[in-house]
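Worksheet: the structure to be examined is printed underneath.
Apart from one protein chain that is not included, each protein chain of the complex appears where it belongs.
Which chain is which? They are A and B, in the order written, and residues in each are numbered from 1.
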Amino acid sequence: MAKADEAAAVITVEGLQDLLRAIRARGYRAIGPTLQNQAIVYDDIESIDDLPRGWTDEQDGGLYRLTRREDEALFGYSVGPQSWKKFLHEPRLRLWTAERRGEDTSVTPEAPPSDRLAFIGVRACEIRAIEIQDRVLVGDLYVDPHYKARREGALIVALNCGKAGGTCFCVSMHAGPRVKHGFDIALTELLDGTEHVFLVETGSDEGRAILEQIPHDLASSREVDAAEAVIAQTASSMGRQMRSDDLNELLMNNLEHPRWNEVATRCLTCANCTLVCPTCFCTSVEDASDLTGERAERWRRWDSCFTMDFSYIHGGSVRASTKSRYRQWMTHKLATWIDQFGSSGCVGCGRCITWCPVGIDITEEVCAIRGCDASAEESV
Amino acid sequence: MKDIAELLRHHPFAEGLDEDTMALIAGCAKNVVRQPGDYFFREGAAADSFYLVRHGAVALEAFVPGRGTFTFLTIKAGEILGADWLIPPYRSSFDARAIELTRAISFDGKCLRDKCEADPRVGYEMMKRFIPPLLKRLQSARMQALGMYDAANA
Partner (left out) sequence: MPQTLKACATLPHPMAPIMTPVTRFIRESEEVFTFDLAPEQVAPFMPGQFNMLYAFGVGEIPISISGDSHAPERLTHTIRAVGPVSAALGKLKAGDRVGLRGPFGVGWPIQEYKGFDVLLIAGGIGLAPLRPVIYWLLRHRAAYGRVGVLYGARTPDDLIFRAELEEWRRTPDFQLGVAVERAGPEWTGDVGYVTPLLSKLRFDPADTVAMICGPEVMFRATALALEDAGIADSRIFVSMERNMKCAIGHCGHCQFGPHFICKDGPVHPYDRVRNLLSYREL
């Protein structure tokens, strides 16, 4: 997958239906935004009728609410609680099964998945997040075979955001809202009262092949300009901002800042932020055996640095206090991640702010450690 | 007396001590030998002496009913033995038993205290020599009290 490399096309809403059909016909399992439990949830979709047409969301610290739009936009909301992480880096995964027959013991690794997923409506921040997880799980000495299989088989239909969420700050993290690379197809939804179309760019041979299969027109310069305007409007209406060029030094030079104590009085160590974060990759393993002791399994599951067990070594937990666990999460995300993997671990999607039950805001915490006035930071 | 001053001169405790002070404190000292198993002092007894160990090794011991005698510190050549003579009521807190043939310079506690009292300069010199090893032992005892090897794993 590469950068958009040719003249954009335009498809209608029906064309989007055709696009979905073509993708599914090529053997992909299509996953996209759906409306479930009063939230935008990524799940299997069969047609564009499964998309949350005409819905939008309101987001703020500890607040998420779906509301109706005035129009029939199919992607008129920002990111929901989940990310594509749950498909690429599964929340629960059996790693292997072991069997013991007398002296003979065998371990059978779980075969990597062979299904090919098509992600429909992947935001720029989410592509950045996937690239960040790639670096961790397949870009180092050791390769996670399950992640690798899902990742290599995945088709990415990206979306240039038409709306910034109340907690979005991808512009500050240089992660969006424009999709620049890492996609097969990129869509921009254009809606102006009379017309409802999608500007389509392709970023891979697979993307071009799919586009060739469906009816489309060459985009007019008016449509290209309209798409630019949508992205510019989104970029200029970010719900949050955060200066990000100096975070490694700022945080690592302030490991004893009083603010860590202050945030610890609010943080519930519930781990919501790590679960909704599209880049948090930590896992634990669980071993189990049957009652005969002849069959055993190991499962891997998402874990969180906010739990007491996470840092347990014989005798106790290294990070027993809430302060130390919040500090670990934030310094890892924004500072030490850069040392470890060459980039920040934050993409500015805002999920950790929205889904924190007490509304702890990472941009506000950074601001406090920086010693700036939050309102001043917002006006940067 | 000259012999004692000579022995004293070779002990790390006296390093850098001027001749006058050396001669002064040597006046309180004598040479002693303990066979393996012999005690330098016993718990609860008057702490009237302290020792500069020249050769051998001494175990500081405590007796715990039901568990027997156990050693919590060994003192080797070049080190000092005995601190209870410094402070009232001048009573030994533990047993000190030679575990090898041990030669030491023994000081009369009262004699030395009186000389320190009479000349604070001598007292300060002595203090500078006592405090570092005692502090080191205190630090070590704290590390031991943490029971940290219990937490060790490979």
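Quick note on the criterion: a residue touches a chain if its C-beta (ideal position, glycine included) is under 8 Å from a C-beta of that chain, and two chains touch if they have at least 3 such contacts.
Quick caveat, the model's predicted, so the values are computed rather than measured.
Within the whole complex, the absent chain has one touching residue among A:220, A:236 or A:340, and that is A:340. From the options A:25, A:229 or A:320, the residue with contact to the unseen chain in the full assembly is A:320.
Summary of contacts with the chain left out: across A:14, A:44, A:72 or A:140, the touching residue is A:140. Interface residues of chain B facing the missing partner chain: 57, 59-61, 68-74, 76, 97, 99-100, 136-137, 139-141, 143-144, 146-154.
The set of chain A residues touching the chain not shown comprises 95-96, 98, 100, 103, 105-107, 109, 136-137, 140-145, 252, 255-256, 281-285, 287-289, 293, 296, 298, 300, 303, 305, 310-314, 318-321, 323-324, 328, 331-332, 335-336, 339-340.
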